[in-house]
Every structure is written in structure tokens, then in C-alpha cells.
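For this view, one protein chain was removed and the others were kept in their places.
Order of writing sets the labels: A, B, C and D. Residues in every chain begin at 1.
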Amino acid sequence: MTSLIWLVIAIPLVIAVVLHFFGRFLGEPLAGWLASLAVGAAFVVGLLAALPFFAGEAAAETIHLWDWMPAIGANLEIQWDQLSAVMVLVVTGVGTLIHVFSIGYLHGDERFHRLFVYLNLFIASMLTLVLAGNYAMLFLGWELVGFCSYLLVGFWFVRPTAAAAAKKAFVVNRIGDVGFTIGLMLVFTSFGTLSFSGIFERAPEVLTTGMATAIGLLLLAGAVGKSAQIPLYVWLPDAMEGPTPVSALIHAATMVTAGVYLIARSAAIFELAPAASLTVAIIGTATAIWAATIALAQRDIKKVLAYSTVSQLGYMFLAVGSTAYVAGIFHLMTHAFFKALLFLGAGSVIHAMSDEQDMHKMGGLFKKMPITAITMGIATLAIAGIPPLAGFWSKDEILGSVFERGGVFSILFVIALITSLLTAFYMARQWVLVFLGEPRWDEGVSPHESPGVMTIPLVALAILSFLGGLVNTPFMTSFEHFLEPVFEGLSLQHPPEGLTMFVVLAGLSVLAAVAGGGVAYLSYRRPQASWEKFEDGFEPLWGTWEEAYRVDDVYGAAIVAPGKRLSEWAAFEFDLPIVDGAVNGVARLFAGVGEKMRPLQSGYVRNYSALLLAGTVVVVVWLLAVGA
Amino acid sequence: MLTAIILVPVVGALFVALVPANRKELHLPLGIALSIMPLAIAGYLFWVFAPEPGFQFAVDVPWYEPWGLSWSLGIDGISMPMVVLTAILVPIALGASGSISVRTKEFIVYTLLLEAGMFGAFMARDLFLFFVFFEVILVPMYFIIGIWGGERRVYASMKFFIYTAFGSALLLAAIIGLAAMHTSEFGAPSFALADLATVSMSGGTEKWFFAAFALAFAIKVPLFPLHTWLPDAHVEAPTAGSILLAGVLLKLGTYGLMRFNLSLFPQASVDAVDVLGILAVIGIIYGAVVAIVQPDLKKLVAYTSVSHLGFIVLGTFALTSGSLQGAVIQNVNHGLTTGALFLLVGLLYERRHTKKISDFGGLQKVTPIFAGFFLFMIFASIGLPGLNGFVGEFLILIGSYATVPVLAIVAAFGVLLAAVYFLWAYERVFTGEPDREENRAMKDLSIKEIGLLAPLAILVLVLGLYPNVLLDKIAPSTEATLDHVEAATGYVTPAPGRLADVFVVGEAGE
Amino acid sequence: MTTPEISWLAIAPELVLALGAAVVLLVEVQWKPAIRLLGWVVAVTLFAALGLTGWQWVSASDSLASGDVSALRAFSDMILMDGFAIFGRAALLVVTILGVAAGWQFFRGLGRRGAEALALVLLAAAGFSIMVASNNLIMLFLGLEVGSISFYVLAGFSRESSKSDEAAIKYFLMGSFASAIFVYGVALAYAGTRQLTILGLGEYFDDFVVSSPAVILIGIGLMVVGLGFKVSAAPFHSWAPDVYQGAPSGVVGFMAAVAKIAGFAALARILITAFPSFDNTFLPVIAGIAIVSMLLGSTLALVQGDIRRMLAYSGVAHAGFIMTGVVGGSTSGVLFYLVVYAVQLVGAFAVVAVVSGPSSSGSELSSYRGLSRRSPLLSGSLTVLLLGMAGLPVTAGFVAKFGVFSDAWANGYQWLVVIAVLTSVIALAFYVRIIVIMYMEDDDSEKIAVPNTVKWVLGAAVAATIIWGVLPASLLDLAADAFPL
Amino acid sequence: MVDPGWYMSLAAVLFLIGALGMLVRRNALVMFMCIELMLNAVNLTLISAGRAMNDLNGQVAVFFILVVAAAEVVVGLAIIVAIFRRRSTASVDELHELRG
Partner (left out) sequence: MVEAVVFVLMGLSAIAGALTVVLARNPVRSALGLLATLFSVAVLYVLQLAHLVAAVQVIVYAGAVMTLFLFVIMLIGVDKEESRDETLPMQRVIVGAIASGLVILVVAITVSGNFEWVPAAADGVIPEATNGTIEVVAESIFTDWVIAFEATALLLTIAAAGAIALAHYRRGPANG
């Protein structure tokens, strides 16, 4: 079965191609179902292939597909181990649900089938990423998902904002990719290959700490871009221009977590570069709190989730940065569940509110759409970290590991704790604003519960968010055991042993969660006027948060505008007048010389004979000079 | 076989010339048909070509012994891809010339002659012969630009002609000099590449000769700061002209650098790595930066060529297996993608009679297929993995680091800029609401036009995912070239520059 | 009382030409026949001469094979029958044939005076071919004058334009001035060596070492100037543009081409055969003249508004290129270049003659606008010929340039070659200018009818340009065999 | 007897005078006389050289140069007359239509 693992990539890919050419004829909803089916099939294949791992038998293997760029030891080969298995299952699993959801969500869009082409393509790319057996192929998937996100964010390209957002997403990612590429240069020069199997065993004897740190940081640059960390997170909020299911799939569950995956994958290298790891952790933490604060004040339902995603990714970075890779991946998984759920829920809401996204214009939707409300509620609790939901376990493991690490990490621990408080706050705020309180809808909107194709995925994800955490509790660390072979021989960071420590830490985090959530609930339960006053109470902070610290403006002024000016200067004030001017100048020079010499041919015989005689004299003198 | 592939277009051209001028409807189909024949031969060559170093299908017919001239052709892993590329692009270029209404006949004739010239230049194993073709190519291209070009066609064609001729003038001097040195050393003149490579010369002389060759090719490439003829030529040239210019003619420069500079002047090449590398990298960044704000779509693409060919030059002189293979295959890749892009821009122009970006907008809604192809080619050119552009650039970048780390790092930013200029252009041309009336009325691609683009798209995809169809056949020759350089100079490529250094993972998978 | 030694074969072609001229004149006086009859006479004469030249070639190569060199010296060393002379003579005759055919409209237009013109053409050909064959410098001078004087007359032949006689007087005054200088050079060389023959000089310098060569050097210098004038090398070129422009376009091509061939043949023979022992002295000077000619010629040609002036200046540049070949020290390169260039030049002027009337003076570039529409034949062949002159590959012009440059390089004048190739780029520029006008500027004035004679000429010229460009061996071998004695 | 060098020096002087005359006179006829002057200088040189080296060829050569000179005179005067017919002037300064 494992030898057929390539099917996981192939199936969605093929279906994508099929839909690309014939989707139009299949039309709605058939195209959607076919696509979902494909992803589902991929999930099944992945599951079957992963069974041996669950049994704890099979070891990792590398399946060589075909040569790609032998000269740099980069071929298309699949690395099939527990880590990739987890990723595959998460991607395909969540992917399937989101596909189904999209069928309902995109009902009536004239480019219905197109979306599923892109989505399937994305799934295929994402799987390529996680199944890659070498950095080149990983980069292949890495870029392809970026490409798909470009397509999907710009799905409604007629909206200039969407088009711009798509471009922004791709370009910002590219910035990180430059770092990634350079990192790969270093990797190749140090190892003479890009293949994981060739790198990780030999890492310790090949790499110096310096080199390891350099590589680590450069890979980090790539990860920062893809996973929307400081300073490159700015593309993610804009990316919300895409259809909501897309946001759920790409910008919550899967693609953005690629950075985390990359670092976890490269654990062997980070192992040798503590400095790099520390940087990862710091960036993660910083992002976590930074984004959380912004999320506090957002009015757009999706923006809240977007920043929350950024913040949660920060958590994961913190985890992998403090070498708690398992915790990181674990949180990645649970986050995939509940954040996908949240986005889909938000999608369902937006769908119901006929594309209204401003939470100030919502409220009191609970009665109208109970399923959405409840499922989203579960997700909210999960992300807030209320036991025994998934979020609690994963977040708690991260906090625990960080705490256990001690030293500098203690500070990070504190910040992370505060962040979880904020998280609880803004999530609760969102839920309350949307579902409770008196309706603040615009006239004409008549909310209604979404159809089954949309609610069923919600329910499914709700269940996952509820139970997903149980795979790895301090009491039953099966997930950890499952992943152990991947990180063999690396010093993994674990939460502190012992029940007491666990209770204390859990208590702390729960306390934070409850506090945040409670405050939010109490303040936003009350009528609009009062909670608006409450928000004003935080001015000017609140305003800054709402405007996301105006980072975009800063970047615009600091990078984009000067770049444009430079380019214009180069094009119109340097290239044309100077470089090209020189060329034309030479041409004109000769013509000019010619014109200057024309008078020589005055038309007067006597000038001519003078010239002749002068020439004669010169020749004779020269001859005599040379000869005698 | 090789002689045939050159003669077929020539004879074809004469044949077309004989067709009465009033039978207009015949000319274009005839031309396309005639250009398919070389394609068939090229396909056969590609098929039969064995992945070994050295020249294959060699032809050696003495031409004028007293001067040591000989009609000697042959293809190896470096030239074979170029021959195939040429054979592919010419029919497409002709197919894209449906809009050429005046003097169609002459147009076909020139194009076919151009094709013959390009074949010859890529296959020549005798420097005199090479120069003949290298120079002859200018004439038909000059006419193509000058007669069927845009408003400033005269200026552009003149500039193209004279500028490039200037480069080749010194090349001629250098060739003469080499032959003379061969005569004085071995008693008999010869222009055969193999013979001239054995001429022993002092370092200084070698540098001078190298400079002459490099200058000629650098102008063709074009390498910063010798690039300014290119935008003008492209903007004015008709679609077919642009396709062939960007697709093939520029490659003569990079090809020349690989073929002649490396094998004739190894020492000088090794010494020049930094100089040319720096120029190449400047070209990469500069071309990209300048491209960003170009108001004219065609000019933009032209400047991107400057940027992309910088990669090829960098790869060539990084002198590692990876980078050199990358350079060779990037020759093909750039030919395909940029050729396709020029074709698309040309189709835009046919529809709207403007190339100014600001005149467009929202086209994706009106012409989805068009937009699709455009986006596809853009991303191929940006270097999206899975498409061909990536393979070349990645090989070049990763490969170059071993020898010129700093340059490789800087070059990596070119990839970023590529995304900037192309995506911004795409955004302005294709996305948004189609506001202008004429844009809303624009027709999408016809079946015929799709027929022209599809082959390119397929090749782009194939080369992106399975480049080995070429790399296998390229590698032996590039290795041979590098061995030659190392042997002749005692220069040692820093690990892991050569294939031997590549760490092969135990045959995983089965 | 010794009897003169006569070798009819050695002078047979000239004899035929002279007879032809006489016949033309006498028949004209006596019967006033239709001009085309005279045309046939001329044609027969020229082809007969050409045939005899071929015969000379055969016998010359025979006697070379049999090692009997003395058979090649005729009339007590006055003239030679070596390959060089014969090749040059053949070239002259071919060019004359083409020239007459190209200018036929002109001759016909002259009516009664046509006979004199034709006779002068024949006599000029005879004179220059004597010049090419001469061993004795005075003999050479005679040939030179025979040719030149007929040219002075031809230049002023057309009475339609006032430019014509201006051209004539300028050509005449400058020409005789240059001749005087040349012959003074001869005299000085004689004074310095007691030798009047080229071979004699060569042998003299083999036997004696000249202690104070000043006189000889001045002599060489003056001879170079005199011949340099004939081939319009700068700075002795000033007559050329005015004469090319003023003289009737029917004959100017012929004049230019023939003068170049004869002048360079003589120059090469003198320098290479007579004064080899001084080459280190005069080669730099020749190289200098070459450079001045190339630069001045091409830069001035760039800015000309009249195609004939342009061709004149380009001729100056070409003189420079051929000088490069002379510097290269091998006659074969020079001869090849001469033939190719002469043919191309005649062809080009044939076009000029059609476009701007056979007896006109001056032909504005503007009158070539849109020629590609008005007469594809003319524009096409002119394009080929111009590209040939520009020295683009697959034209004979390229092979020619390549040859002379190689020689110069091998002879140690690398810097000269570099300058030469660079100037050839400038040259390319002004040739291309005309192509631009013909092809890229439209003007739908009426079509141009091309006379058959011109068609043949163009056919021949274009064929030669292409064939010798692709398969130069045929001509190059001949040129290689045509070394001076 | 007088050293032949003197004769030749004299010839040289005459030659130069003639040459310079070409530069300063604008009457076609006079310029032409200057050329005759130069040719005479040539002749004188030849004869002196021939005498000095006891070689008859010098003298013989002079004959032919004389003939050439005569022929030139005929044609030259014809041209001058022709021009005079058209413009009634013999001053070459007035002929500069062709230039540049």
C-alpha cells in the first residue's frame, strides 16, 4: 500500500485536471462532489497507507518516483513516515469536509467548478509538500500551494481588492522564499544533496553550529513567509478576500502550517542550532501576542479569525522553537480542526447574512442558526483552551514544554499565557457579538440556517475539535509515541512530569482562558452602546489595534513606495537617457564627425590639390622618417 | 542529416519566392508546412541523439582548404536542445503571423532563411562557418523588424543591426587572429573548433580574444549594459520577430559563451568568472527593476528577458555541473516561455492595437482562456516549481553557490522581483472589472491560437516535471566542457560543484 | 641594328581593343550606322579580347609549368604576361563588358557622339590593361595616361548637365597633377637606381644595398601618391565624390571600377615586386593611408544625401580595405577583393543609372524611396550588392574582406585589422541606410522599367556576389595562381 | 663639369614651384601650365639622371612624357573650351557646385 502512496497526490491532481477541462459540463453540484470524493479517496488511501504506523510496525521509507534535477541531488521522491502521515491525514481529512462545505457555500457561482479545480490542485500541492522526500520537492509543493492560494484568494478577481490581495500574498511569500532558496543553497553546498535521507543522518558530522544556525534562520525566513509570522504576516488578513472555505482550508488548516511542518521536518538541523530555535520561539511568541492584540479589536468576523490564526501559528512556532516538535504538530492538528470549524462557521454566518462580515451588524443569530452557533461555540471553547476540548490539550502541552524549558523561555511562557487570555477574550467577544444580544442586522437580511452540505461538515469538525485532543493527553501520549520515530535521536522538549505540575499549569491556562472569556462575555452580553463605551475605554490602544498597528502603511511607506521610485528612476532616468543615450550618442558622434568633415570637400579644386600635396608631403616625410 | 535541416528552409524559401505573389492565400500555409519539415528532422535528431559527450551526426566537408575552411556541422548536448527549440518556435512564429497582410511572401522567405541561419549557427563546428551564420541571421531579422515593425521600426531595426554587427566585428577579428595563430603554430590554417582549442597562447592574448568573443556574445545576450537594443527591437518587431528574437536569437549569445568562450579560452573564462558573473547579476536585478514600471507590455517582457538571460550567463560561468546544466536547459525554457509570452502579447495587440498596460484591465472576465495561458506562462517565467522556468533557475542558483556564493544569493532576489513585475502587470491587465468598451468586446483565443500555444504549454509542463528528457542528453556534454576547462587550467570546481560530489542516496524506493 | 622583339600574344588583347576602337570610329565616320551595330562591334571586340586573355592564361601557365619564365617577359621587359597581369586584364575586360552593358542606355542616348564614347571606353580599357601588364614604369605611366585621359573626356561627356563638365575639369586637373607627381616619382626612382623596370628594381635591390635611400624613398612615396589618387585613397580622394556625382551615371561605375582595379594592380605590383626590401619602411605608411581612407570614407559616406557621392566615399573606404590587403603583402587577397568589389560597384551603378537617368548627374537618395515596390528587381539586386560591399557573409564581399584581413593579421598588422573591422561596421550603417529607404519608406510612384542589358548586368553581378560568397574557391584559386613575376 | 645633382635640384625646384602654383592659381589654363612645368621638371630629372649614369633610357623616357603632355594639353584645352562655352569663365573657383 505504501508503494501506492503517490496516489494520494495523483488522485486530486487528476481530478483537478479533469475538472479543469470538463468541469464546465459536469456543472454544479456534480463537479463539487467529484472533487470532494477525490480528496476523500486520498484520505482513505492515506489512512490505509498509515495503518502500519498505527500498528507501530513499519519504519519510514522513501519512495523514488523519478529523477528531477539529479545534478543537485533533487529528485521526486516521497518521504513516507509518521509525520507526513499525520499531515496527509489532517490535510485530506479537513480538506474533504471543507470541499463538501464549499459545495453549499459556492452555490450559484458561475465559476463553481473552477473553485474545485483550484481546491483539488491545492490539496495535491499540499500533499506534495508534506510528502516530499527532499527539500527541492518540498519547495515544489511549497510554491505550488502558494500558487493555488494566489488563484484562490484572487478567485473573485473582479474585485480589485481580491486581485491585489492575491498578488500581495504571493509576493510576500516570495520574500520568505528567497531566504528559503538561499538556505537550500547552503544545504546543498554542505551536503551535496537536498534529499532528507541524505541530510538528516549526516547533519551532526557535516554541519558546524554556525552553518546550522545560518541554514536554520534561512529556512525560518521561508517559514515566516508561509506561516504568516512577524514580519511577513501582513498578507494573511488580506487573503481573507478569498471565499471563506478557502480561508478555512488554506489560511487556517493547512497551507499556513507548512512553515511549522518545515521546521519540524528540519528538526535535525535546528537541533544543531539552538540560536535558530530560540529565534523561532521568540518570533512565534511575539507574533502570537501581537496578532492577538490586533484580533481583539477587529469588527470583521473573518479578520478576527485571520489574526487569531496568525496568533495560533505563533504558538506553534513557539512550540517547535522550544524543540517541542510533537506539541507543535499536535497543536497544528487540533488548530486545523477548530480553526477550520470557526472559518466554516463564519462562512455559514456570512452566507446567512448575505455576505455581511461586520460583526457590529450581526447579533442574536443563535435562534436563527443554532447548529452553526453551537458548533462555533465548541470551536471557540476549544481555541480558548477550555478542557477537555482539543485546544486545551495541545495548548497546554506547548505551555508546559515551554515552562519546562525554563531560562529565557520562562518569559515566553508568561507572554504565551497572556496571549491565551487574549485569545479567549476575542473569541468569546466574537461569538457573543455574532450569536447573542439583540439583532443589529441591516434591513433586508433574513438569516437562516445553512443547508446540510454546510452544516454536516461543521458538526463533523465540531466533534473533532471536541475529541481531537484526546489523542495526546499527559495521561495517554499515544500521538507522541506515534511521532517519536520521526524525531529519533533528537532531544525533544516535554511538559513537566507529574500530576501536580500539570494541574498547576493547566489551572493557570484555564484560569487565563476563563478570565478572558468571562470578561468578554460579560461586557459584550450588554447592549451595543455599553460595550462600545467599554471599547472606547481602551483608547487609543483599541484604535491602534483595530487598525492593526497600521503596519501596512508603514511597509507601504518604507518599502513599496521607495521601491517603485527606484524602479522608475532606473527605467526612465537611468536606462533611457544614460545607458541607451550612450549608445545613440556614439551613433550620433560618427554622423557628427562626418558632418564636421564635409567642408573638407569644399568643391574648390585648389583645396583639393592643397590636400593632395599636403598628403604627399606627409607621406614623403613619413617615409623618410621611417626609412632613414 | 544536419545539412538537410539547414537546406530545407533555404530551398523552401526559394520555393516560396517562386510562388506568384498574387496567390496570397498560399504563402502562409506553405511557409508553415515548410517549417514543419525541419521540425520533423529535429524531432528525429532529438530521438536518436545519444546521451554521450562529443558531437554527433558530424558532417565534415572541406570548403576551401587553402584557408582551412570547412563545412563541418555537428550537435552535442549543448546545441541539440537549441536546434530543437528553433525547429519548434519557427512554425509557431509563422502560425502567429496571420495578421501579416502586406508582402506576406517576403516575410515567409525571410523567416525561413532566418531559420536556416539559426540552425547553422547552432550546429557549426567551424568558427568561420559559425560566424557566417551568426552574421547572416541579422539580415532577415533586420528586414522582419524593419518592414513589418511598428512606428519606430526603422530606428529599432537599424539599432539592432548595427549594434549586433558591431559586436560580431570584433568577433571576426578574433577568429581571424585565432586562425592566424593556428597557422603559425601548426603550419596550416584551420577554423575547426577542435583545432583552435589546441592553440597555445599567452595569458594576455587569451584574455584579449576572450574579451572579443565575450563582447560579441554579451551584446547578443544581451548583458547589462549592452542591452538597450533589445527593448526597442522587441517593441517594434512583429510578433513572429519577437518570438524568434527572444526565443532563439538571444540564445546565440549564451550559446556562444558556453560553446566557444569556455572551450577556446578556458583560462580566461576562469579568470572572468567574477566579471561576467557580476554583470550577469546586475542584469538580473537591473532588468527586473526596470521591467516593473514599464508602461508597455512588450517592453516589460523584453526587459524580463534581460533579467532571465542574466541567470543563464551566471550559470554558464559559475562552472558547476548544476549551474551549467541549468544554463543550457534555461536556454530552452526561456525560449518557450518568453516566446509564448510574446505570442500572447502579440495576440493582445492584434485585438486591441495597443500594448500599453494602462489600456487594458479586467480581461480575465472577458477572455478567461487567454488569461489562463497568460497566467500559466507568467508563472512558468516567474519560476514556479513544476513548470520549466524553475528547473533552470533552481539548478543555476543552487549550482552557482559553490563557486560564486554572493552572486548566487543576490541573484535569488531576481526571482522575487520576477513575481513583482509579472503579477503586477497581470493584475493591471487582466483583473478587475473590464471598464473599457473595447476591452469588454475583446475576443477570446480561437482554436487556432490555442493550437499555437498548447504545444508550448505542454512542453513547459513536461520540462518542469520531467526535465530529464533533456538533462540526460545535456549532462554528458556539460560535464565534458567542465572537464575540458578543469584539465586545461588546473582550476578545480569547489565541491559540490561536480556531479561526482553529489551525494547519492542509496537507491531508495524499490 | 637589332630588331625589336615582338610577342603578339602578350599584347593581343590590347591590340584587339585598339582595333575595335579604330573600327568604331571609322565606321561611324564613314557610314553613320545605327548605334546598336557599334554596340555589337564593341561587344565582339571585348569578348575577343577576353578570349585572347584566356589564351594568354593558358600559355602563361604552360610556360610556368615548363619553368620557362622568360616567355612571360615581352618586348624586352616592357610588359609582362604573368598571371598577375592576365588576371588583372581579365578583370578589367569583364568589368568593361558589364560597364558597357550597364551604360548602354547612355551610349544610345548620345546619338552620333556615342561612337566616340564607345571608342574611348575601349581605349581606356586597353590603356589600363597595358598599365596592369607593364613592367617598365614609363610604360605603366603611358597606360595610366591612356586610361585617365579617356576618363577625363568621358567624365565630361554629357552635355545635359553643367555638373558634368565641372566633374571633367576637376578630374582632369587633379588627375594630371597626380600623374605628374607619379611620374616624378618614377624619375626619382630611376635616378636612384638606374632602373626603369619593376623587375629591374627588384633585382637591383637584391644585388645592392642602398646606402642613402632618400631619393628612392621619395620616389616610392610619390608613386604611392600617384596611384593612391587613381584608387581614390584618402587623402588623395577629393576628386572621387565630385566626379562620381558629376559624371554621367552611365559610365561612372565603369570608370570607378576600372580605375580601382588598374591602380591597385599597379600599386601592388610595384610595392611587392620592386621594393620588397623597403617594406618595413612603406608598409606602415600604407597602413596609415588605409586607416585614413577607411575612417574618412565611411564617416563621410554616412552623411551623404546623394547615393553616388555615398558610393564614392564608400569607394574611399574600400580603397582603405584593399590597402589592408596590400599591407597583408599577398596579391591574391587584393585581386579577389578587386574583382568582387568592381563587379558589385558596376552593378550598383547600373541601378543608379536606371533610377536616375543614364546621362544625369547626381541622384538623390530620396529618389530611391519605396524602390522595393517600384522595381523589386532593382531594389533586390541593389540590396544584395550593397550587403556584399558591406561584407556580410554569404556574399563575396565577406570572403574578400576576410581574405585581406587575414593577410594583414598574419603579416603582423593586428591593430590595422581591428580598426578595419570596426570601420566596416560604420560602413554597414550607411549601406543599410539605403536599404531602409528602399524597403521601409513607402512611396507609390510609378514602376520603373528596367532595360534588358541592365537586367543581365545585375544578374551577373548578383550571381557573382552570391556564388563567390558561397563557393569562393573558383575565383580564389585563380587569384592565388595570379602572382606577379 | 657640373654635378648632375645640381640639375636635379633645379628640377626639384621647378617641380615644387609648379606644384605650389596649382594651389595658388585659379585660372584653369594657368594651373595647367603649372602641370606642364612639373612635367618639365620630371624630364630634366630623367635626362640628368640618364646622363649621370650614362643610360639612354632616361632620354627615351622623356619622349614619351612629352607625348603624354601633348595629349593632355589637347584634351585639357578641349575641356576648358567646353566649360568656357557654357559659363564663359576659366576660373575653377567658380566651379564648386559639386561638394560636401
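To be clear about the criterion, a residue touches a chain if its C-beta (ideal position, glycine included) is under 8 Å from a C-beta of that chain, and two chains touch if they have at least 3 such contacts.
Just so it is clear, the model here is predicted, and its values are computed rather than measured.
Asks: List the shown chains that the missing chain touches in the full complex.
Replies: Touch partners of the hidden chain, whole complex considered, are A, C, D.
Asks: Quick one: say which of C:16, C:42, C:93 or C:120 touches the chain that got left out.
Replies: C:120
Asks: Hey, which chain D residues sit against the chain that's not shown?
Replies: Looking at chain D, the ones touching the missing chain are residues 1-2, 4-10, 12-14, 16-18, 20-21, 23-27, 29-30, 33-34, 36-37, 40, 43-44, 47-54, 56-57, 59-60, 62-64, 66-71, 73-75, 77-82, 84-85, 88, 90-91, 93.
Asks: Taking the full complex into account, what residues of chain A touch the chain not shown?
Replies: 602, 604, 606-607, 610, 613-614, 617, 620-621, 624, 628
Asks: What chain C residues would touch the chain not displayed?
Replies: 1-6, 11, 18, 21-22, 25, 74-76, 78-79, 109-114, 116-117, 119-120, 123, 126-127, 130, 136, 138-139, 142-143, 145-146, 149-150, 152-153, 156-157, 159, 168, 191-194, 208, 210-212, 214-215
One rule holds for everything that comes next: only the chains that are shown with their structure count from here on.
Asks: Need the CA-centroid distance for the pair chain A / chain B, whole Å please.
Replies: 36
Asks: Using mean CA coordinates as chain centres, what's the gap between chain A and chain D in Å?
Replies: Distance between chain centres: 97 Å.
Asks: Indicate the residues of chain C shared as contacts by at least two other chains.
Replies: Expected reply: 169-170, 173, 177, 181, 241-242, 429.
Asks: Provide the list of chain A residues touching at least two other chains, using ranges where the numbers run on.
Replies: If we look for residues of chain A contacting two or more partner chains, we find 587, 598, 601, 603, 605, 609.
Asks: Would you mind writing out the residues of chain C in touch with chain A in their complex?
Replies: 169-170, 173-174, 177-178, 181, 212-214, 217-218, 220-222, 224-225, 229, 234-236, 238-239, 241-242, 278, 280-282, 284-285, 288-289, 296, 299-303, 426, 429
Asks: Using the touch rule from the top, collect the residues of chain D that touch chain A in their complex.
Replies: 19-20, 22-26, 31, 92-93, 95-100
Asks: Residue numbers of chain B touching chain A in their complex, please.
Replies: Against chain A, chain B makes touches at 159, 162-163, 225, 227-229, 286, 289-290, 292-294, 321-322, 325-326, 362, 364-365, 379, 384-386, 390-391, 394-395, 397-399, 401-402, 405, 408-409, 412-413, 415-416, 419-420, 423-424, 426-427, 430-433, 465-468, 471, 475, 495-496, 499, 501-510.
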